[in-house]
Structures are given as C-alpha cells and as structure tokens.
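Every protein chain except one is present and positioned as in the full complex.
For reference, chains read A and B in written order, and residue numbers begin at 1 within each chain.
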Amino acid sequence: MIPQFIVENSPALMVIVPLVAAFITPFIGRISSGIRSIWVGGAMAVTSAITLILAFDVYSAGTRLYVFGARAASAAIPPDSGGIPIRIIFEVDPMSALMLVITAISGFAIILYSLSSERSHTGLESYYTLFLLMITGILGMVSTGDIFNFFVFLEILSLASAGLIAYRIDGGVAVEAALKYFVLSTIGALAILVAIGIYYGEYNALNMAMIASRMQFSLLDQVALVLIIAALAMKCGAVPMHFWTPDAYSMAPSSITALLVVASQASLYGLFRIVFSLYSVTLNAVMVGWLIIILGVLSMVVGVTMAIPQKNVKRLMAYHAVSQTGYMLLGVGVGLAVLGNQPLLDAFGYLAMEGGIFHIINHAMYKGLLFLTAGAIFLRVGTYNLNKMGGLGHSMKWTMVFFIIGALAIAGIPPFNGFASKLMIYESVFMFNPVLAVIAMVVSILTLASFVKVFHSIFMGPKLPEFADVKEAPLAMLLGMGILALVVVLFGLFPGIVVENLITPAAHALVDQGAYISTVLGGA
Amino acid sequence: MFWNLPLIAVVALTIIALATIVFKKNLIKVFLGIVILESAVNLFLISLGYREGGIAPIYTNAPSSAMVLPTPQALTLTSIVIGVATSALLLSFAIIIWKKYGSIDIEMIRRLKE
Partner (left out) sequence: MRMSKIVRTGANLLYPFILIFGLYVIMHGHLTPGGGFQGGAVVATAAALVIVAYSYDEVAGMLKKTAMKARESIGLLLFIGAGIAALVVGAPFFYNFLANSGLLFGMPVIPGPNPGDLNTAGVIPIMNIAVGIEVWGGLAIILLYMLSGIRKEES
C-alpha cells in the first residue's frame, strides 16, 4: 500500500521534507497567506505521516539503520575504513520510534492550532520556517546514531527555538527570556561539544555504537558524562538548572511552548540514550542512577512548590512541566540504579523505566494540550493573569473540556493517561525505596490542588461583564487541541495496549546496549 | 611539555571566558565571553587531531608521511558555522534589547520577574 521507496528512505525523508518546506515557505508566503497555510499544514502532515510510517516499521520489523552517503542504506561500515563506521548514521530503535511518534502527533496538532492562532500576526514566513526547523531538529536529534550529528541537530533546535521564543518581542520581555534560554543552551551545547571531543580523542570514533563498544569509563569518560548530564538536564529543565523554563515557556507563543515541551523531551531522550546506550553497565550504575533520581525528586518538589503561588497561568504550567520532568527522571533513574542487577531489574527496574518512558509520551500530550488551552484563553481574553479571569466556562465550553482533560491527566486521576504512567512509577519506585514513592504521590496531590485552583479561577464563577462577548476558540485550534485530548483519553483508557506495544519495546531497547551496538557494527 | 601547550591554552581560554560570562555586566561583553568559550572548544578539537610532524590533510599533496587528522577539522568547521549563527542571533537580541530597554546592562534587563 505504501510505496517501498518511502518506507526505505523514511529516515532521510522525515528530515528532508520539513527542511525543504521550511526554506520554500518564504517564497510561498509571497503569493498569499492562505496558500502558505495549506503548504505548511501539508508539509507537516506529510512529515508526520512519514515519521509514523517509520515508527510503525521499526516497531514491527526491528531497529532501522540509515547510512547517509553510502551505496546502500544498511552499509554502516565502508569496506575500506578498517571496521570503523565513518558515515553519519541514523539508528532508529523502538525508543527513538517512540519519540518520533510523540513528535509526529504533537507537531501535527500544534501546526493545526497555530495556523489559526497566529493568523493575525506579522512576520509569519519566518515563524513557519523556524517552526519546521524545530521539527527537523527534534526528529534528527532523536533518530541520529552519530554523536556529533546529535550536537548539530541540538543546535538547530536551540537556534530555532530561541528565535521563536523571542518571536513576539513584547516590549523586549520575550527577547529577554529568549536571551536567557539561548545563552544557557549555547554554553550547554559547548559542554556537549567538549565531551564529544573527549570521546573522539579517546576512541577515535563519533559513532555512538562504536564509542559504546569501546567504552572504558576512564576518568575522562566520567568528565564527559558529567558535562553531558549537566548540559542535557539543563536543556530538559531539571531543577538546579530550571530557571530558564518558566521565563521561556511563558513568553513564547503558546503553540511554540507546546513544541518546546516536546523539544525538552528530546533532550531527555538524549540524556537517556547517552547514559544507557553509550555507557550502560560500564558506569557506576548506582551512583549515576541516584544522581538522576535526586535530580528528578528535586525537580518534582521544587517545580510543584514554585507552581502553587504563580499568578500567570503559563508560568504556573511551566513550573508543572519542571515537576513532571522529575517523574520521568525518577522512573528511568530507578531503572538505571538497578542496571546490571538482573533480578532487581526484572522485579521492578523495567517497570520503573516503562513508567518513566510512558510518562514522556503522556506528558508531551497533556502538557501540550494544557499550553494550547492557555493560548486559546489568551487569544479570547488577552491576559494570562489568573486573578483577572473568571466565568469563562459559560462561553468557552470546548476549551474548558480540554482543560479538564489535561488537568486531570497531569494530576494523575483515572481514567486519563497520567494516572496510568504515574501508577507504574509509584508501584516500582515503592519497591525500590518507599520514601521516593511517597514524595511522588504528595507531589501529585499538590499538582491536583494547584490545577483545581486554576480551573476555578479561569472557568468557574459568574460570567464577568468585561468578558461578556468572549467567543469559543476557532475551529482549527479546537481541532489541534482535540487531537491531543483524544490521545490523552485513549492512552488513559487502554494503557495496557500502549505499554505492551510502544513502551515495553522502548524500555528494552534502551537497556539492551548489545543490540544497539551490533545493529551498526554487526555480529558481536 | 610542548605537546600540552594547546591544552593549557584551552584551559586558560575557558577560565577567561567563564569569568567574562559570570562577572561582566555589559551584555556585549557576556556575548564575547561566549565567543571566547567557543574558540576554546574549537582549539581543543583541533589540537585533538594534531599528529607530530603531520602535514595539512590535502589530498592532492598525497604525502606518504603522516597527515593531521581531518575529522576534527571538519568538526571545528561545523562548530564555527554554528558559532556564527549563534553570535548573529545573540547580537540581534542585544540590538532589540537596546532598542526596547535603552540599556544593555544586565542589571537593567530584569523586566521578566515583574
């Protein structure tokens, strides 16, 4: 049904399509803005379709290798290179495929939303160009098998996101937020580059599988690991380096904030990929595992306590994003702490990792949905300040429904998807260390309390006179939110199917370093 | 000893750059700190590929003797390209901040919190 050509070349096409579309967009925009909308939406739809085809293929037929510039897509090691994979390689295993699914769904929902929400703004050709570049960066980051290539895509992503955060200058305040984000991410990226230099100097390779097969965990590797963990934890907004998150998330246009959530998940993916696939059992699993767990617990607690007193609805949600990132770090950190200890790994390690990974996809969906609802409210009301809103439930019914779905999911209330993944995290973390599980539950309750407050101040109460003529959000925006809400509900209703088909292969792919290496190097 | 000189320079540049980023109040000087940090990293990459007595890796010279490694040079070039984009974006942010705030002192760029 699907042409073989597309399936075979899907890893390349999913990067080519948004990249080409991004740079044709300025020309199309000169014709008319309506055609541009169709063009951008179409390009994103095609990208999502290709990405989903690739992900489906990976889940059904196993890890896919795509070697750029070789005669055949699977020829990782050129015959005259002495056994070293020298080319840029995309290695898409189930974990990458999961991230591809997240990007495809969110990207498509968000572009639908922003076609309508950005209509009245100027300078849109650069907006969509940068938007598609962000998608390119995320897709490249999560599928590459070459560590320098990872750095390049990371930089594409940071440049595009910084441009988009500053996109509505807002009297300079948005630029200030973008400045904060970009200075930090540039320094972080340079730290990653130093780490890459260390790997190259030590192992004469840039291919992740090759480095992994030669990994010694010497002192230099430890320095590199610290640099990478620090940089990527900063990029995903974990606590000691979280201060850019509320600023950047609250000042960016809402659709971009939703995409930034996906981007931070991609950084999280990079962190897991490097810890598990590059180092795996060579590192001191208990120490690094606890390091990640502590980062996670700090993020959870600090994020939620900072969120409660916020008055700006997007700032509040941004702090919750920090807090939810903590759950993923906690889950996967527990999995890492018992890595190499097979009985414990089987007892609760895999479950914890599955919970953490499941939470990645759930978080991207409900947090994206919440930010989109915040954008819809801002479009109609013109403020993010909770104290000035009220009574919107009368006029924005669909937005209210979507907000409820997102809020209940983030608080971990059944039958929504947040509950499914949080339950897995509670169960497994309780077996590892009961205190951590209790902290996680308390944070969840505080999250619920915070969102009840938000819900009350936005939607409840009598209809306010100043918002008498507020209308429901436009149809395209509702469609975008609806897609995400549908995923939230479906994942919540059928968690078993999702975990079995999407999450478990991903967790096992992450743990199984041998398979990751042998896909590229063969044999072994 | 002579071998280590580039690496000593890398460390010195990194310290200078970090001190500039942390202590300077002028936004442009902070950006210059970032550019210096980039140079330090680039120097680190280049010095990784150095082989004693090696010549520049140009194919048409095709020497039988050793060449320095071309890969770190390619990495450095990529990093320089990214650095250009980074500095351009940072400087345009500085221009906008100057226009909107009338100052590029980082003490004055504090409107977000309010």
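Quick notes on this structure:
Here, contacts are C-beta pairs under 8 Å (C-beta built on N, C-alpha and C of every residue); 3 or more make two chains touch, one makes a residue touch a chain.
Keep in mind that what you see is a predicted model, and the values were worked out from it rather than measured.
The residue touching the chain not shown here, chosen from B:Ile15, B:Ile28, B:Ala66 or B:Val84, is B:Val84.
Although one chain is not displayed, its contacts with chain A can still be listed: residues 5, 9, 12, 16, 19-20, 23-24, 26-27, 66-73. Chain B meets the missing chain through residues 56, 58-63, 77, 80-81, 84, 88, 91-92, 95-96, 98-99.
As a convention for this text, only the chains that are shown with their structure count from here on.
The geometric centre of chain A is 28 Å away from that of chain B, both derived from CA atoms.
Interface residues of chain A, counted against chain B in their complex, comprise 148, 152, 155, 159, 162-163, 166, 169, 171-173, 175-180, 182-183, 186-187, 189-190, 193-194, 196-197, 200-201, 206, 247, 251. Looking at the complex, you find that chain B touches chain A at residues 21, 27, 30, 34, 37-38, 41, 44-45, 48, 71-72, 75, 78-79, 82, 85-86, 89-90, 93, 96-97, 99-101, 109, 111-112.
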